[in-house]
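Remarks on the structure that follows.
A single protein chain has been omitted from the complex, and every remaining protein chain is retained in its original position.
Should a chain be cited, it is by its letter among A, B and C, assigned in written order, with residues numbered from 1 in that chain.
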Amino acid sequence: MELSGIFAAVTTPFDAAGGLRLEHLAGNFAAYRASRLSGVLVLGSSGEAIYLDQAEKIAVLEAAAAAGLPGKVLLAGTGEESLRGTLETTARAAGMGYQAAVVRTPHYYKKNMTAAALSGYYRTLADEAPLPIVLYNIPPLTGVDLGLATILELAQHPRIVGLKESSGNTDKLVRLAAERPDFPVLVGGASTVYPSLCAGAKGAILALAAAAPAACCAVYDAFRRGDHDLALAAQRALLGAAASFEPLGIAGLKAAVEAMGLHGGPPRLPQLAVDGAQRAAITAAFAPLRDAVPAGAAR
Amino acid sequence: MELSGIFAAVTTPFDAAGGLRLEHLAGNFAAYRASRLSGVLVLGSSGEAIYLDQAEKIAVLEAAAAAGLPGKVLLAGTGEESLRGTLETTARAAGMGYQAAVVRTPHYYKKNMTAAALSGYYRTLADEAPLPIVLYNIPPLTGVDLGLATILELAQHPRIVGLKESSGNTDKLVRLAAERPDFPVLVGGASTVYPSLCAGAKGAILALAAAAPAACCAVYDAFRRGDHDLALAAQRALLGAAASFEPLGIAGLKAAVEAMGLHGGPPRLPQLAVDGAQRAAITAAFAPLRDAVPAGAAR
Amino acid sequence: MELSGIFAAVTTPFDAAGGLRLEHLAGNFAAYRASRLSGVLVLGSSGEAIYLDQAEKIAVLEAAAAAGLPGKVLLAGTGEESLRGTLETTARAAGMGYQAAVVRTPHYYKKNMTAAALSGYYRTLADEAPLPIVLYNIPPLTGVDLGLATILELAQHPRIVGLKESSGNTDKLVRLAAERPDFPVLVGGASTVYPSLCAGAKGAILALAAAAPAACCAVYDAFRRGDHDLALAAQRALLGAAASFEPLGIAGLKAAVEAMGLHGGPPRLPQLAVDGAQRAAITAAFAPLRDAVPAGAAR
Partner (left out) sequence: MELSGIFAAVTTPFDAAGGLRLEHLAGNFAAYRASRLSGVLVLGSSGEAIYLDQAEKIAVLEAAAAAGLPGKVLLAGTGEESLRGTLETTARAAGMGYQAAVVRTPHYYKKNMTAAALSGYYRTLADEAPLPIVLYNIPPLTGVDLGLATILELAQHPRIVGLKESSGNTDKLVRLAAERPDFPVLVGGASTVYPSLCAGAKGAILALAAAAPAACCAVYDAFRRGDHDLALAAQRALLGAAASFEPLGIAGLKAAVEAMGLHGGPPRLPQLAVDGAQRAAITAAFAPLRDAVPAGAAR
């Protein structure tokens, strides 16, 4: 398994009543299969994992694994608040063919999620879980920030194989990549993929890539070829699309997914659906990216 | 049901392996039964609800209801991130004899938990749930703050019957109580019960009251009798105890519960257990409050 | 000098070109003289000290001292970012009859304003300045929070005679007053004067008291007489007025001052002036408080 390149953080389709629509998830995978994506993350923040009960999480993980992405990396989001819960979900994912578990920092009891508590959590998890662990730091959602020193300590564990870093902290990224150029860091911000690669990131796990994989991969591919001018141009080509949906949360992302001809659908409540004007703006902003989606992924 | 006075936010006992120890929960209820508490909150933040799976939550709610608190109010913490999940857990609690559901703000997708999203969430919940709803605002844990205007709007709903306010924002409390003196606000901070009552709160839901119910009730009782000097003295008598355990999270609270002769036990990971020195400091800080606990609640 | 009761944090009047209008300042003092205020703070945050050059600060301090408030306490805001600057301004105030210097935390280099740096600053200042020092903590403006432990340490210095606490942190206030009931704490929030007095504050330094001294003093006087019902009613009578101007900064405060028949005028830029609708709303909100102002203070 190589943690580099662009990964899509895929959405979880629901019907109007809020039930799972797993055939839509499978349908979207056809597009991802045909793309240059390195892989996908199922049940990340973009996948509304936090809104699913345990049986639903298993069903989504199974459906995604069954849909299949030959030659690509399958990542499962398995983080729960308790170590016990995370171990259980990770064990389930291990049996389905996932190659690593992406585990967000526990965070409800924020002030007690000290470096010692987080370090202990991830070390025990890595010792006991049947999948390699990718750390997942996303302070804008969790209010907890996994510090550089803790990451460096955890990166020494043979079963901790990477980091999804969604803090937007470029300083930390530069330092981390300088200290451990071999430890893969995947960033989470679609608008900063190119400078993050320059700073030393190995790739990105992006909500935007669930809607527009080709446009996202274009940034990475140009960078890998050493074509910085093209990489910057490709980066700039993402900005309007990213700005159109990001403020609207999962509802915005799903509208973006639909704008690109894939299966979106409503988010679960309490996330509010987009209104007509918001949807039109998203569709317009994604128009320039539509050519980049392979045909055959339509609803 | 009257939402006034002191409520204990009870802990959920575990054994060394992290399994539920429901007989310890029942044992603690003997002390609460004998106390002047107005009631208890089961599965609040102090109850590690966030660390339990769905079956465990139901088991804890059932055990607490079965333990029984005649003449007192039973509150169930039923908030999940999704409306769907909250409705389900609330429905389960309704059949067990709980009198209201205390529902924390959903918060994972923080920037999308706008006033409109939160208002929509609570109104739909109150329309559809079989229990009256108590709003629960706790920004230090959630990073979301339910604003005054939203609370006032929601307080007009006949099935939204109160607010647990754990923001520590006295300005908001004064304004809320001035606008709606009939709408019960219960605060969450053990160190500010007395000034909060002065500001217009009707009572408090306290982690400290799970350890030291009598000492907490002493503040309320003096205030109700109009004895402000005694109320302030009783408030000050809580400060050392509160300071001793609060920085240590659930582990600290459970050590405090043990210091008062009740069943504590370890928290679930990733919360770290207290060490010997921390436990000794907590025990010492609670010594002045021990006389206030009725006998017969010992392990 | 006794630091108790209500102090007005007075405004600094300017003409339309932004020049000082000291006769207006003196005019306002007629109303303060006739009030039940314990004293005034000149050149606090309400006084736009941060917008004045050194010569202007001296001129304002002199004009206020010359205006005279027999039997009341004159406090000078003398905090600069550097110890050197604070010492210089404090020395100037000492020669004019001020009884203490109110000194806000230095804060520009926030992360370096550690407990050690702040403690060193205030101790040296108290050792060397010719006036007693009142600590001034206002994190909403400074981004720096003077912690409880540091305050308790500084409160042992014989020349540090009190604290203006504008954090809104009631927990800290309760703990501080319990530890050092003799060390005067004056709070800064007009909407929470009554619960703060209950918590142990000795009084308040209020922007609102520069506009409506009588209404503010009513809260304190009722509390002092032990009439809690009246104190709460008097507190609630302030809420609409406070809410009307506080979001609008100094411009709002000066409009409030005018609404009460005193001299307001424009703030200095970059503070924006209030527009007509904002002014009308402030005037309306203060109408219920107008009777409380002694006649003869009009423009």
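In this text, contacts are C-beta pairs under 8 Å (C-beta built on N, C-alpha and C of every residue); 3 or more make two chains touch, one makes a residue touch a chain.
Being a predicted model, the structure only gives us computed values, none of them experimental.
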item: Omitted chain - touching chains that are shown; value: A, C
item: Contacting the left-out chain in the complete assembly, out of C:Glu81, C:Glu179 or C:Asp221; value: C:Glu81
item: Of A:Met1, A:Ala66, A:Ala116 or A:Leu239, the residue in touch with the unshown chain; value: A:Leu239
item: Touching the absent chain when the full complex is considered, from C:Pro106, C:Gly168, C:Pro184 or C:Pro213; value: C:Pro106
item: Residues from chain A at the interface with the omitted partner, ascending; value: 168-171, 173-175, 178, 189, 191-192, 194-196, 198-200, 226, 228, 232, 235-236, 239, 243
item: Interface with the undisplayed chain - residues on chain C; value: 18, 45, 50-54, 81-85, 106, 108-114, 116-118, 120-121, 124, 140-141, 143, 247-251, 268-272
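The rule is simple: only the chains that are shown with their structure count from here on.
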item: Any chain in contact with chain B as well as chain C; value: none
item: Centroid spacing, where centroids are CA-atom means, of chain A and chain B in whole angstrom; value: 35
item: Per-residue overlap in chain A, given as positions that touch at least 2 other chains; value: none
